[in-house]
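Here the complex is missing one protein chain, while the rest keep their positions.
Let's look at chain A:
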């Protein structure tokens, strides 16, 4: 028998805040987390803006200084978001949950790029004998999941998905399936990323993928707007505590929403250019998995990265999936505010889906001043909207043609 799976805890680290309330209020206020990069000198870079998590100190969240020093920034983000989500869920592993039935899947699109960059500099300047013995364990993309289990004592399935910008949604969808089929009772799942680093800013810039609207950072991420010119890099983490309904009820947990569907597909098309057919097949699979009619979907949290090609392609895919209903449902891209958090995006956007369902409010797409005629759906422009929705969907698409969609429903016994 398939287990029903519910969201009982959520945690976030982002440019718009590191607690749920601050984060949600910023989204409803239409606040942008984007500004000139402070961490590095960006003088020589075409893109000088990003959505940084400023003044982040892991010790403020109870992580020991000695331990934090051996963690890449993406691991620190993932661990902090996980600890917040666990606290939010009142999950006490070993007390109200069997450690062996609690798993972790917090992925990263890229992994410890900052550690890699620092250690490579040491290799070039000082030679091989000076490369840190912690380089490899700090850098590998699975180490957020590893450190989260070490810190929390979760001894169930422990894994990591790496599918670029689809990582967070794949991690949550795969975790949903693990619980649904009984391999775990609880999963701590989502994504973490920390790539606001010179090497990544240079690499993405040279792909011509990032906005260069350096003189107006807060207006740079503008999905579906005619003047969009690329994505704005964000960083942070978004983590859910997913749990079988039975387990949640037995321990009297508060339930945010129910996860009901998961879809995956591959474009089989191009390294970086999306094919709308792949995204449409992904959404259709998720709808089928949920056992609902496409018309049941009332809100889509779009991948919507603010690139000229991507937003158009997703719009086409939504129309292909939903037909006339595409014009009736609401779509918004919260990346207009958070920037594109790459592998963390799906995690953070799942948190947003949970909050939208719980509060009956849709966060807006900001900076949507002149809608692209080729993006002709209802994108909830600039102002949040009260809407007592029951079913919502979140999309994530990654380089390589990896597509992932999850569907959540308002919880009803």
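Everything below uses one rule, namely that a residue touches a chain if its C-beta (ideal position, glycine included) is under 8 Å from a C-beta of that chain, and two chains touch if they have at least 3 such contacts; residues count from 1.
The definition used in the following text is that contacts and distances are computed from a predicted model.
A.B. asks: Name the absent chain as its UniProt record does, using one of the following: "Acyl carrier protein", "Branched-chain amino acid ABC transporter permease", "NADH-quinone oxidoreductase subunit J" or "NAD(P) transhydrogenase subunit beta".
C.D. replies: Protein name of the absent chain (UniProt record): "Acyl carrier protein".
A.B. asks: Of A:132, A:159, A:249 or A:272, which residue touches the hidden chain?
C.D. replies: The single option touching the absent chain is A:132.
A.B. asks: Quick one: which of A:19, A:64 or A:388 touches the chain that's been left out?
C.D. replies: Final answer for the missing-chain contact: A:64.
A.B. asks: Pick out the residues on chain A that sit against the missing chain.
C.D. replies: Those residues of chain A that touch the unshown chain are 64-66, 69, 129-130, 132-134, 137.
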